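A single protein chain has been omitted from the complex, and every remaining protein chain is retained in its original position.
And now, chain A:
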Amino acid sequence: MSEQVEFRNVSFRYQEDAPRVLKDVDFSIDRGEWVAIIGHNGSGKSTIAKLMNGLLFAESGEVRVSGEVIGEENVWDVRKQVGMVFQNPDNQFVGTTVRDDVAFGMENRGIPREDMLRKVPESLKAVQMEAYEEHEPHRLSGGQKQRVAIAGVLAVAPDYMILDEATAMLDPKGRQEILETVRNVQQESDLTLITITHDLNEIVAADRVIVMNEGEVWFEGTPREVFSHKEALSRIGLDVPFVAKLTEELRSQGVHVKEEPLNHEEMVEELWNLRSKM
């Protein structure tokens, strides 16, 4: 079976009398795929993430991970398969040193000490943090802490990794570090990757994008398809990146831009093509 994560008509609310935060959410994610979930603040993205590893349970509908419906009885098995990185770099750093933190998930799984001592440097290497094993968290930047968090997930070799706005609290440099790390990890492993963001710039490298709005799946498609809905995107509270705005602007001036350029390089390429045709 290639469908690995499935949401079937999932609805959820935090309290009995509160409005629904998710309404009939329905999508599936394939093995090895990189899916970006994007939406404005409060659109239900984190709720989706928490439903995926049993931190919350669906009110109606089904959430399946590797074919099994998540429930109270298999939640710890699911958590072994689904690694998660949260938004705040400080509030997920458990260990007093980098090594202790990377080992935390392995310790919870009862992995023998010798294996941990081998795995910790390996995982740190995958996020280019091998030189920091002895460091305490308060001597690390936000981006470095988030990379340690990713290493902690990699160390337990899950099938899925969810990054819930893992870059949102970082400066541009830290953000770049994390995006690169994620791209490397995705290329070098067969992890199914789910990155959650409210920044359209961060969906570019994903295979597929799910756009959330007010607790509903508003759109599903490739990054390029998403970018072709600029006006609608800004209507649901997402900041359209500069390149997409420029495309729009050029078109309105009668310049025929064929494809949706995703980044500066593609835009420059497109403009060269246009010029050579003129």
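As a convention for this text, contacts are C-beta pairs under 8 Å (C-beta built on N, C-alpha and C of every residue); 3 or more make two chains touch, one makes a residue touch a chain; residues count from 1.
In this text, contacts and distances are computed from a predicted model.
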Undepicted complex member, UniProt protein name, chosen from "Cytochrome c oxidase subunit 1", "Lactate utilization protein B", "Energy-coupling factor transporter transmembrane protein EcfT" or "2-oxoglutarate ferredoxin oxidoreductase subunit alpha": "Energy-coupling factor transporter transmembrane protein EcfT"
Touching residue (missing chain; options A:N53, A:T192 or A:T247): A:N53
Per the touch definition above, residue among A:R64, A:R79 or A:R208 touching the missing chain: A:R79
Which residue of A:L117, A:A131, A:V255 or A:V268 touches the chain not shown here: A:L117
Where the unshown chain meets chain A, residue by residue: 53, 55, 76, 79-80, 83-84, 86, 88, 90-96, 99-100, 103-113, 116-117, 120, 136-138, 152, 156
